[in-house]
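A single protein chain has been omitted; all remaining protein chains appear in their positions.
Naming follows writing order (A, B, C, D and E), and every chain is counted from residue 1.
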Amino acid sequence: MKKLYDYQKDEQLNLFLLIKSAEEKKTRNNKPYLALILQDTSGEISANYWDASPSDVEQFKPGRVIKVDGRREEYNGAPQLRIKQMRLAQDDEPSNPDLYIERAPVNKDKMIEAFNQAVFDITNAHLNRIVRYIMKKYQREFFQSPAAKKNHHAYLGGLAFHTMSMLKIAKSITASYDLLNPSLLYAGIILHDVGKVIELSGPTATEYTLEGKLVGHIVLIYDEISKACVELKIDESHEDVLLLKHLVLAHHGEMEYGSPVRPQIPEAEIIHYIDQIDAKMNMMESALRKTEAGEFSERIWAMDNRSFFKSTVKKERPASEE
Amino acid sequence: MKKLYDYQKDEQLNLFLLIKSAEEKKTRNNKPYLALILQDTSGEISANYWDASPSDVEQFKPGRVIKVDGRREEYNGAPQLRIKQMRLAQDDEPSNPDLYIERAPVNKDKMIEAFNQAVFDITNAHLNRIVRYIMKKYQREFFQSPAAKKNHHAYLGGLAFHTMSMLKIAKSITASYDLLNPSLLYAGIILHDVGKVIELSGPTATEYTLEGKLVGHIVLIYDEISKACVELKIDESHEDVLLLKHLVLAHHGEMEYGSPVRPQIPEAEIIHYIDQIDAKMNMMESALRKTEAGEFSERIWAMDNRSFFKSTVKKERPASEE
Amino acid sequence: MKKLYDYQKDEQLNLFLLIKSAEEKKTRNNKPYLALILQDTSGEISANYWDASPSDVEQFKPGRVIKVDGRREEYNGAPQLRIKQMRLAQDDEPSNPDLYIERAPVNKDKMIEAFNQAVFDITNAHLNRIVRYIMKKYQREFFQSPAAKKNHHAYLGGLAFHTMSMLKIAKSITASYDLLNPSLLYAGIILHDVGKVIELSGPTATEYTLEGKLVGHIVLIYDEISKACVELKIDESHEDVLLLKHLVLAHHGEMEYGSPVRPQIPEAEIIHYIDQIDAKMNMMESALRKTEAGEFSERIWAMDNRSFFKSTVKKERPASEE
Amino acid sequence: MKKLYDYQKDEQLNLFLLIKSAEEKKTRNNKPYLALILQDTSGEISANYWDASPSDVEQFKPGRVIKVDGRREEYNGAPQLRIKQMRLAQDDEPSNPDLYIERAPVNKDKMIEAFNQAVFDITNAHLNRIVRYIMKKYQREFFQSPAAKKNHHAYLGGLAFHTMSMLKIAKSITASYDLLNPSLLYAGIILHDVGKVIELSGPTATEYTLEGKLVGHIVLIYDEISKACVELKIDESHEDVLLLKHLVLAHHGEMEYGSPVRPQIPEAEIIHYIDQIDAKMNMMESALRKTEAGEFSERIWAMDNRSFFKSTVKKERPASEE
Amino acid sequence: MKKLYDYQKDEQLNLFLLIKSAEEKKTRNNKPYLALILQDTSGEISANYWDASPSDVEQFKPGRVIKVDGRREEYNGAPQLRIKQMRLAQDDEPSNPDLYIERAPVNKDKMIEAFNQAVFDITNAHLNRIVRYIMKKYQREFFQSPAAKKNHHAYLGGLAFHTMSMLKIAKSITASYDLLNPSLLYAGIILHDVGKVIELSGPTATEYTLEGKLVGHIVLIYDEISKACVELKIDESHEDVLLLKHLVLAHHGEMEYGSPVRPQIPEAEIIHYIDQIDAKMNMMESALRKTEAGEFSERIWAMDNRSFFKSTVKKERPASEE
Partner (left out) sequence: MKKLYDYQKDEQLNLFLLIKSAEEKKTRNNKPYLALILQDTSGEISANYWDASPSDVEQFKPGRVIKVDGRREEYNGAPQLRIKQMRLAQDDEPSNPDLYIERAPVNKDKMIEAFNQAVFDITNAHLNRIVRYIMKKYQREFFQSPAAKKNHHAYLGGLAFHTMSMLKIAKSITASYDLLNPSLLYAGIILHDVGKVIELSGPTATEYTLEGKLVGHIVLIYDEISKACVELKIDESHEDVLLLKHLVLAHHGEMEYGSPVRPQIPEAEIIHYIDQIDAKMNMMESALRKTEAGEFSERIWAMDNRSFFKSTVKKERPASEE
């Protein structure tokens, strides 16, 4: 079935969408309308539903699936949906909200498998035990949490998918540089953002929690490592434990980005770069997916407000890579 | 008895001093000499001991007290001691090194009393118990530790003295602003720098420890609060506990100074300013103590390399304050 | 009587308010309306009055008191008043505009008394005479002027109240540090912002004057000190006079905030911090007054756009302070 | 045979070294000495040769191999060689200077092979031809040039080795992200620093050339691409050519690092990160090679003057990677 | 005939204007209107045309001349035109769009003459030939192009006029400083912004071209010099050619403004300042032209968002200058 972003600009559309948010507003001359954000797995779009009656307000609540007849337009360079008419989806229609939520492009089982392999590759006993302990404690949340409130990987399973992508890059980099300790690097990557399961409220309508704001995911995961050691009776003064703690503290690279210390071991420096690469690839991918070839994307706030060009040049995998 | 800094520039002196450090060096044409730092409670001074024989090197070690005959001079604006001759102090002379070490200007008992009063003023039960627990655990180190490796309060007892001075200012500020929670403010001040007992190696020849470098005192004290809660069976999700943790994390005020989060409650913002005031007053006092009236001090690196003017204007306490 | 901010969000209200400003606007489809800012002593709120007739525009002018029937709402996180109906207050109702203007929480006589005491504590004769001269010259304006156009203490008497609060803190700080000269510190604090009576147009509809923009309050008060010396036949080359001039020039602490020189005496450094503390406490107080406990305040632009948390933890003065 | 950096601190040594530079100096009291930098393939070290006679000055010239009897010491944390005696190497001794020059750890043939494969993987015809043309034109210089005057890969073959390492990482990253065009990425990496063969004077006693200073390697390679197109009759307005030019211009990532434009296509953003990773790994490797386990390295200027910790924790390749 | 900006605020007007842009929009309650930008040679103004019918949309296209009856108003401090009615200009009315386009205040022939003189003053043969070659190649575009998309000299002929003004200042500066090479300075100024004829799309509805965005005018003109040398068989390794290339690369003064190298010869430093002076004079002139005497102008974004005061003081040329 055709998805929201399979339609071109100015094309008529008729499809099922999930109401992500619905805010009751009034026009300047006091007429009520609904400011909606609608979504399916191809992305989300804003839309205004004019002249909303009280019963409209009552039925078109966030979490409901609707059938919309309208047109995909553009407003100030951002996609917008003009609604001609809409109604709630019925029971015999695809009305399950889960069908419309954006989620990681790899399914959970595949990801679990990848993590199991990575944990297996952590041959250092202390690090292996700490990682297993924390992953077990937060397994459910870890595979659901987004990697951020917005910006990058802001969807169900985004945190796990982001972490998995980083592990893949890390593997090829450790192969190139003897200087790096694979156990430390893998353990650091797996744990680096786990604090986000406490910092963020979850995959839908994601907000920062009070702990998230007042402490932040960097110190929250530090604390989890600390408590894991107590629980597992691992002496925290072991150098490998201390280095792991340093890795999670330093992974933002610079103090002004919230790391209380700057990287002081090669693994800490490298995690920072791998994190950057995967986050930025994800942001560019999202922005360019919505852009026509030969045009520039919308500006990406978290990349210094730059806009990226979608090339018309053909991409071709070299034979040697197939 | 006259102290080192009771002597004027270019005055002859003859007094007992402690060898703080002694480095064996060679002149460009290969003659051995000792680069010394000597001290008594009035401050420290550098001095070169030329043509040092192997037995000189052997006897003039750090920690020994010597009797020096020489002259106080100046080199590039910094005080320097020209040594005419020197010998080890004898047993019937004031040869106890403790007599020469710079230390807090208030004795430990007085400080303990002040802290007891402050802890008593923490009426919030959770905060009171956490503060007592940590202060008891680190009592010995807390009253010995300097507040920094260099810059401010870098002497025996400096950490406790700095903290006590902050409490005094805090008391008058809470009296002015209803917005502030005294329990929270006092608890935050008492704990804010306790992590330095782990970050620094101690009051003499102070260095950063490995934990100090890779984690830092801000996260170290956070971890202590966290562990105190476990030990005291205080649920860490209580808002007062969370705010205390936030206070210690945010007390550097800005992320680029190592706080992983910026102040988000008034008490956190205010601790930052009180910390600044006391640290800067201490640095200016140290620099101006060595400056003649009517002159500018040496530059203070930690205050953007500024130099301060020592006024010749008479100071007078107003009658109302006596 | 219940004030504007005694009402909760979404509560119906019916009360007298002063029109602070009233701008005639048109909706996109060309219907006239009035964009109002209304206030009483508890604060101000914006409101739109739709379908304003020419006679409405005529009568609902700034400076008039109105009786409003409406509801306190919220728009984009900022409080807003939805007007059901409104009319001018009548003569037998509380129609005096002065009753609605925000002003310093301490009355003028109390403040005058506090300043008299502070001036009395300036025992240095030159400084005492200069301060008396300038305060007499600008007495009326000083006790009326706000401390700023917006941000902090932006109300009638705000300048005097801000200065008085700083004196209180200064008193406790001079008591702790012998290094400081109380006469100099008090004189510097009293004068530091007096230039604002020239820089700003006054307590209502405050704007920058041309002199305020092209010269600024820092140099304006410097000039006043200079002229006071001529008038009082005090030789300006006296060190105490020069230091006072330095204090007012340096009180913004950093050149990028408009001080032509950075602090070079301890009193100058300390005034800067006391100024910061009082300004920031005032901004946090204002923001948190409008915030529900357990929520974050609106962002405070002048504090790096941070938002502050209003704690639900009970505050308690320690017994020792009562 | 034992190399320079196989000796520990304070160990006696007796080995052949190349004179990298020799500056005639005088001590403060006017005695001549030679300030030498000596090297073998394990690294370089400074040394002073005291009381140098005119004939010493004559014979101990840069480029000569000497036999040295001395001791490895440390001065201000940097390694230094104390010379007891030294003489020129004789013809029947290993007197060929080439034996002592630091060079890429992979030999030229291996590198050529890697580049051939990478060029083969550039399936886009324009890009393939441009890359072949430029690589042929500068082949000799490319495999000799260092990648920088100092900081990273500052040795014979360093430029080629750095480029090859980047290609390896790029290969694994293109495999992860469909968004990237492999032809463009590989062509961009191969060419990104080729301008350094013009910017720098060559592998020994490397200096910036006048063109290097006034134009810089970024614009120099841009110009080469431009000229290659003229030569190869490729229309420069083809989008693939324009993108390649953009890649080399933007590869420093930020304008303040000398890129006249910031990255505006994903390949440009990614090259910047891969460049950073390889340069920084190389700098950390160099610094940590000279550091004892359990100690911190010397400060690395090009990494914000940070110092890195050499861990004592055992490194182990996971079984899955063998 | 009276122009747009000869009318005061709130004055009725009735005049011919060119439609610069016309965007079809909808009000919040879905009524169509045209958001217009109208202009004549005195400047441009925005205006909304409410209740636009399909035939209105059809006829009121960019590039058409209209007759407007309306009033000059102000909205948020920016001039705005309220349209009472409007219609297309007829053939016997001044309907030629060229009559309304803002253009350089000096006509093209005068400018050509000035450039001829300047080129004549370039006595260095290489530089003279290069300048002539490039100016001939781009003559038509050079005298049409604006100097920027917005900010300064953003009108037909703006690039040539800006360059000519710079030459005038340069002439007086070279007369004062022997250090400067006039040939080099004049050649550098003439060419410095010629790359803008490629970077920008032309004098109307100016946009950045793809090359403009991905390469930028600084490197584009570098490339033109390089190609001119090939064409003219001038060896590019001549120092004068290299210095000219350096001049165009360095003329933005700082790397963060897009120069890949900073000025390293006096002529490069000075061009940067002359460029700044002329650009800023132009921006201040434009802003103050629209400002009443005694008021502050709108904020100028490219001058750090400053606002400038339009003085009421009489200007008088000194007799000596007439």
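The criterion applied here is as follows: a residue touches a chain if its C-beta (ideal position, glycine included) is under 8 Å from a C-beta of that chain, and two chains touch if they have at least 3 such contacts.
Here the structure is a predicted model, which is why all the values come from computation and not from measurement.
Asks: Which chains here would be touched by the one that got left out?
Replies: Counted over the whole complex, the chain not pictured touches B, C, D, E.
Asks: Please identify which residue in E:Glu113, E:Glu239, E:Glu256 or E:Glu295 touches the non-displayed chain.
Replies: Once the missing chain is taken into account, the touching residue is E:Glu239.
Asks: Among C:Ala228, C:Leu249 or C:Met284, which one is in touch with the chain left out?
Replies: C:Leu249
Asks: One chain is left out of this view; which of E:Lys136, E:Lys150, E:Lys233 or E:Arg317 touches it in the full complex?
Replies: E:Arg317
Asks: Just one of C:Ser226, C:Gln276, C:Thr291 or C:Ser307 touches the chain that is missing; which is it?
Replies: C:Ser226
Asks: Go through subunit B and note every residue touching the omitted chain.
Replies: Residues 27-29, 31, 33, 48, 50, 296, 309 of subunit B touch the chain that is not shown.
Asks: Using the touch rule from the top, list residues of subunit E that touch the missing partner.
Replies: Spelled out for subunit E, the touching residues are 117, 120-124, 165, 168-169, 171-184, 239-240, 243, 262-266, 269-270, 273, 276-277, 280-281, 284-285, 288, 296, 303-304, 306-309, 311-321.
Asks: Contact with the hidden chain only, please: which subunit C residues?
Replies: Contact residues on subunit C toward the absent chain are 210-211, 213-216, 218-219, 222-223, 226-227, 230, 239, 242-243, 245-246, 249, 254-261, 264.
Just so it is clear, only the chains that are shown with their structure count from here on.
Asks: Please list the single chain whose C-alpha centre lies closest to the global protein C-alpha centre.
Replies: A
Asks: Suppose each chain is reduced to the average of its Cα coordinates; what separation in Å results between subunit B and subunit C?
Replies: Each chain's C-alpha centroid was found; their separation is 38 Å.
Asks: Using CA atom averages as chain centres, what separation in Å is found between subunit A and subunit C?
Replies: Roughly 44 Å separates the two chain centres.
Asks: With centres defined as the mean C-alpha position, give me the subunit C-subunit D separation in Å.
Replies: Using C-alpha averages as centres, the distance is 60 Å.
Asks: In subunit D, what residues contact two or more other chains?
Replies: Subunit D, residues with two or more chain partners: 239, 243, 264-265, 296, 309.
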